[in-house]
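Left out: one protein chain. Kept in place: all the others.
Here is subunit A:
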Amino acid sequence: MNIHGLQRNFCSAPTTLLPVQLPTRMESHLCGDELQKRALLARALVRTTIARYVDQTNDRVDPRSLNFKKNGYGKPEVEWQIADDWQPPALQFNISHTSSLIACGVTVDSPIGIDVEEKQRKLKHHILAFARRYFSSHEVEHLTSISDIEIQRQQFIKLWTLKEAYVKALGRGFSASPFKTFTIQLKAAAKRGIYLSRDVESEISEISVDSLGSENLTNNWQFLLLELAGSHYAAICMQKHNTLGGKGNVPIKLTARRTIPLVEDECVLGTSAVVPISGLTF
C-alpha cells in the first residue's frame, strides 16, 4: 500500500498540469482559485500515482489516459479500459486533502480509505459535546477519560480521521455507516512482530473497529495511523487479505512518497516525514 503526499507549497507551476483531463466537471465552475487549484492537484496526484503502479511492460501509462468513475455511492474509482489482451491491474485508491496536504493511497486488490487532518485542527465546538453528538459511547468514554485537553484534542483528531478512513474504505457513503454506529479503539499491544530498525521504543498500539449491531464485518479491516510531514495525522483503512488462515494481521508492505506530480518524487518512509503512531508492525 503506497501513500503519496503532496504538500501544496511545493507546487510551483500548476499551469503545466492544465492539459490533464479533469474526470468530473463538477469543480470547473469554482470561483475560488485556491479550491480549483487544489482540485487540479488532487487529480494530478491520483493520475500520476496510479499510472506509476500500472505495469504495462515497457510502456508507461500516460496519466492523462486514465478514466475515472464513481461507484453508486459517489466513491471515485478507476475505470479501466477493457481490452482483449490486457488484464487491468487490481489497483484501488482513495484521496484526502487539507488546505496544505493532499494524500493519495493506493493498494493492490484492497478497498482503501484515507483521511488526513492537520494536527493543530481545532473544533469550534467543545470536543466532548461534538463527540457525544457524533461518536459512539465507548469513544466518548475514552475521550472523557483524558484529563489533558491538548491530548484529548489530539486523540479526537486521530479518532476522527480513523472513522473517516473506515467509512471511506467501506465506500457506501456516510449515511450507510453513521459515525455513532461503530467504535474505533486503540489498544496497547504487546511488542511483537518485526519493527522498523530505528527507535520504536514504545508499544505499538493496535487499532480495531467494532460495529455496533450492524451487518458490517469488522474484523477484516486494518488500520494505520501516521504522522505526515510533522503537521498532519493520516489514517488509513484497508481490507485484510485472509491469506494466513484468517488469524492475525497480515503485515502491510508500506511505501510512502512525497511528490510533486510530474516534477519530483522522493521516498520518505523511514524519515521523519512519516512517523507511525499506531497499528503498524512492518
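The working rule: a contact is a pair of C-beta atoms (placed from the backbone, for glycine too) under 8 Å apart; a residue touches a chain by one contact, two chains touch by 3 or more; residues count from 1.
In the analysis below, contacts and distances are computed from a predicted model.
K.L.:
Tell me the UniProt protein name of the chain this structure doesn't show, selecting from "Acyl carrier protein", "Serine/threonine-protein phosphatase 2A 55 kDa regulatory subunit B", "Propionyl-CoA carboxylase alpha chain, mitochondrial" or "Ribosome biogenesis protein NOP53".
P.N.:
"Acyl carrier protein"
K.L.:
Taking the entire complex into account, which one of A:35, A:108, A:151 or A:275 touches the absent chain?
P.N.:
Only one of A:35, A:108, A:151 or A:275 touches the chain omitted from view, namely A:35.
K.L.:
List every residue of subunit A that touches the chain not included in the displayed model.
P.N.:
Missing-chain contacts on subunit A: residues 30-32, 34-35, 97-99, 117, 121, 123-125, 130, 133-134, 160, 164, 173-175, 178.
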